[in-house]
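A protein chain is absent from this complex, but the other protein chains hold their places.
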Amino acid sequence: MIATASGVVLGLCLMLACKREERGLRVDPPSSSRVNSKTLSELRPGNAQVVSAQNEFEENAFAMSEGKRLYEWYNCVGCHAHGGGGMGPPLMDAKWIYGSAPDQIFATIVEGRPNGMPSFRGKIPDYQVWQLAAYVRSMSGQVPKDAAPGRDDDMNVKKPEQSTEPQEPRSTGGVPKSAERPQ
Amino acid sequence: MKAEENTMQPDQMSATTSAASTTAQAVPAVSLIEDQERAELERTWSDEPGLWGWLRSVDHKSIGKRYIVTAFVFFVLGGLLALLMRLQLARPENTLLGPDLYNQIFTMHGTTMMFLFAIPVMEAMGIYLVPLMVGTRNIAFPRLAAFSYWIYLFGGITLYVFFFLNIGPDTGWFSYVPLAGPEFSPGKRVDIWSQLINFTEIAALAASIELIVTVFKLRAPGMSINRIPLFVWAMLVMSFMVVFAMPAVMTSSLFLTLDRLVGMHFFNPAEGGDPLLWQHLFWFFGHPEVYIIFIPALGFVSSIIQTFTRRPNFGYTALVLSMIAIGFIGFGLWVHHMFATGLPQLGESFFTAATMMIAIPSGVQIFCWIATLWSGRPQFKTPLLFVLGFFFIFVLGGLSGVMQASVPVNLQVHDTFFVVAHFHYVLIGGAVFPLFGAFYYWFPKMTGRMLGERLGRWNFALLFVGFNLTFFPMHQLGLQGMPRRVYTYLPGTGWGKLNLIATAGGVVMTLGIALFIVNVLWSRKRGRVAGDNPWGADTLEWGTSSPPPSYNFEHLPVVQGREALWARTDDAPVVTGLKTDCRDVLLTKTFDAEPDNTMTLPSPSIWPIGVAFSAAVAFIGSCFTPWAVVWGAIPAFISLVGWGWPKPKDEKCDLTPVDEWSEEERRKEASRAQ
Partner (left out) sequence: MSARGRRPRHHALACPAFVFYALATAGCTGSQSILNPAGPNAGNVSRLWWLMFYVCAGVFLLVIAFLTAALVRTPRKTNKLAHAPDTEPDARRERRMRGVVTGAVVSTVIILFVFLVASFITSRSLYALADPNNLRIKVNGQQWWWQVEYENDVASQTFRTANEIHIPVGQTVTLRLTSSDVIHSFWVPNLAGKRDLIPGHETTLWLRADTPGTYRGQCAEYCGLQHAHMAFVVVAEPAEQFNAWMEAQRRPAVAPVSAEQQRGQQVFLASPCIMCHTIRGTDAGASVAPDLTHLASRQTIAAGMLPNTRGHLGGWISNPQELKPGNRMPPNPLSPEDLQALLSYLESLK
């Protein structure tokens, strides 16, 4: 009886357990079939495509911790700091120029964006881009708290992602004036 | 006894330690009490039948037995994990286990053995044996004993459930930061390890407090401080060590949880923290921990040697003082786990000296026992075989430990298989072999039947040969440069042959353990019926039936000498006058065990499980959110209130004024006074 009760309680607590704790070590080389990139035009024949892809890495603590590591290794901090922005826009707030969905962030990283975001196509493997995308979303608190990264062993510049309050994403409706490149 | 005086004057009780007492009644040790009284004692002290009674039990024997069985189950689980490790390491570049699984397995193996087996089983043997050995009816704070078991059980189950859900810890049983910190160990694996510490250390603290109080206050009259059996001394020293060591590890695990859960910086060098802080805090616990495991085993060895050489241990005072010395010096050694971290030379030298120094009291113990064996008449039953195995293995392990006390040697062998060999020699040789001897020795007392002697010899032989086959080559492997905690190794290193031998030894050890399980299962039903005292031993637990009745002794004994049963005369006095219709026990003074007072021990209760469950909710929830402490505190508070709620039945034992006694009670008192 006690065992059953404990089991039930544990089960409730641990519903995210399997996904959160997976460590995908033996990664298959990225194949050519990628997720469809986000289309840039509003016009299309017929109906819109199906809902954009989910990023299963958002429930995986290992993947997001890898994303955090890659965020520094690939020098995202050079333009975006630790989410506060600089040359590049902040990533920890609610404003999104090119969309906050996982595949939109994927496209941002792979395609690059006007006004300074480089394209990392061919330089970062797809699975790492997904890890980065998951981490970027965690910076504004949009991932499950128990899988989000904790503090890292560096100077304390902001709250750890696991303590970040969720920011409801909203579109800025285009590039802000301050971000426009001088013609 | 009159109830109007709340404090009993010693001379008003009809317990006696000297013939000079006027109320002394020297009664023979043979059972005197009427069947009616016996039935009443049984009614008062026994558990209710069925599952409900089992859950509510506060009988130290019932709790002790389930504690031992649970700890043994964890021992087997930990052993199976070790077998998996050995199978993986049998060949170079083996692919049985990948790195992630191997890392979880070696962490689980260490955590299981150190936190879920070694300390709990020693505490369990203490909970079972100490009240019997000191001659009282139950352990002090019996509900705390029940709580200790439940919180331990919940912690162990939680850990293994998490392990099977792929959330098993994977940073080693001592979980160094920064590897175990939030940046390098994502997920909840380390958090559950950290919480397990809370579960098991609270269980150990609870058990230790009970044991200390039992030994100090509940001894039978006549068991003065210099007549306490050596095993009881061992449990006393161990319990004090637990009280001082456990808070250190709970502190370190608290800091780790705060770092991981809330983002504090205890171990973050960039913000003023230090990874070495973890090592100091942990090893301040971790080193005494191994002596906590080892000292009760010294008690086992003393008991077994005394019985099977048919003479009292040589050098009782030296044995006691050296155990206490080990307890003290054990707290001054912890930095020898950190010699490679670049500490100042002077500081390291101090710990070298202290580490070598602890070999002296250990040596005193060994020499005194050899002297006992020399001048006694050894009877080679299985318990003594295991003790002989202890001598061989532990002395070897202790000597390899002295070698590692030296900083330069340590810098070469630290974190290699040499260390793995050393600590398995001292832990298995120094604790597990005596434990198995103790199982064979006390199984008749606990169950009323003897374990098979022939199977016992095979058990010993397989375990001894298997152990040496497994761990002796590891000395060589360490000297050849094989570091520990590696999931595989390259063929070019040449370590394959010795690893294969070690794995073969592991299989032999597994057979030995299996044989023990077979022996237990078979002997429970078909073993030779043991009498009260099949070994002719001297300590008090052998002076009652096997298994003991729920009330332990029909009359609490009065001790006449250090070896209680051997010194007992035919006209030995016993304690009379304790009530039989309530849980009445005798308190005695700490040093001379003069009768001091009586006390009512608490009756069975379901509330300890409630507190344990609430604590479990709090701890498991703390892996995910700090609010869990609040969630758990509320039911814990309710359960604690239930736990401590006074029962009218308990009050009747001591405090009912005479003029409120019922007719039946007056009649009973009158007949008793006659």
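Think of it as A and B in the order they're written, each chain with its own count starting at 1.
Criterion: a contact is a pair of C-beta atoms (placed from the backbone, for glycine too) under 8 Å apart; a residue touches a chain by one contact, two chains touch by 3 or more.
Predicted model only: the values in this text are computed from it and were never measured.
K.L.:
With the missing chain put back, one of B:416, B:605 or B:639 would touch it. Which one?
P.N.:
B:416
K.L.:
Out of B:80, B:225, B:243 or B:357, which touches the unshown chain?
P.N.:
Per the contact definition at the top, the residue touching the missing chain is B:357.
K.L.:
Given the contact definition stated above, which residue among B:45, B:334 or B:535 touches the chain not shown here?
P.N.:
B:535
K.L.:
May I ask which residue of B:58, B:129, B:320 or B:366 touches the chain that does not appear here?
P.N.:
Touches the omitted chain: B:366.
K.L.:
Contacts of chain A with the missing chain: which residues?
P.N.:
Residues 23, 25-30, 73-74, 122-125, 127-128, 153 of chain A touch the chain that is not shown.
K.L.:
On chain B, what residues meet the omitted chain?
P.N.:
Its contact residues with the unshown chain are 98-100, 103, 171-172, 176, 178-179, 183-184, 269-270, 273-276, 307-308, 310-312, 314-315, 318, 340-342, 345, 348-349, 352-353, 356-357, 359-360, 363-364, 366-368, 370-371, 373-381, 385, 388, 391-392, 395-396, 399-400, 402-403, 405-416, 457-458, 460-461, 465, 469, 472-473, 476, 479-481, 483-490, 493-494, 497-498, 501, 504, 534-536, 538, 561, 563, 566-567.
The criterion applied here is as follows: only the chains that are shown with their structure count from here on.
K.L.:
Determine the centre-to-centre distance between chain A and chain B, using the mean Cα coordinates as centres, and give it in whole Å.
P.N.:
For chain A versus chain B, the centre distance works out to 50 Å.
K.L.:
Across the complex, what residues on chain B touch chain A?
P.N.:
55, 98-100, 154, 157-158, 161-162, 165-167, 178, 181-184, 186-189, 259-265, 268-271, 609, 613, 616-617, 620-621, 624-625
K.L.:
Can you name the residues of chain A that touch chain B in the complex?
P.N.:
By the definition above, chain A touches chain B via 2-3, 5-7, 9-10, 13-14, 17-18, 20-23, 25, 61-62, 64-65, 68, 145-147, 149-156, 159-160, 162-163.
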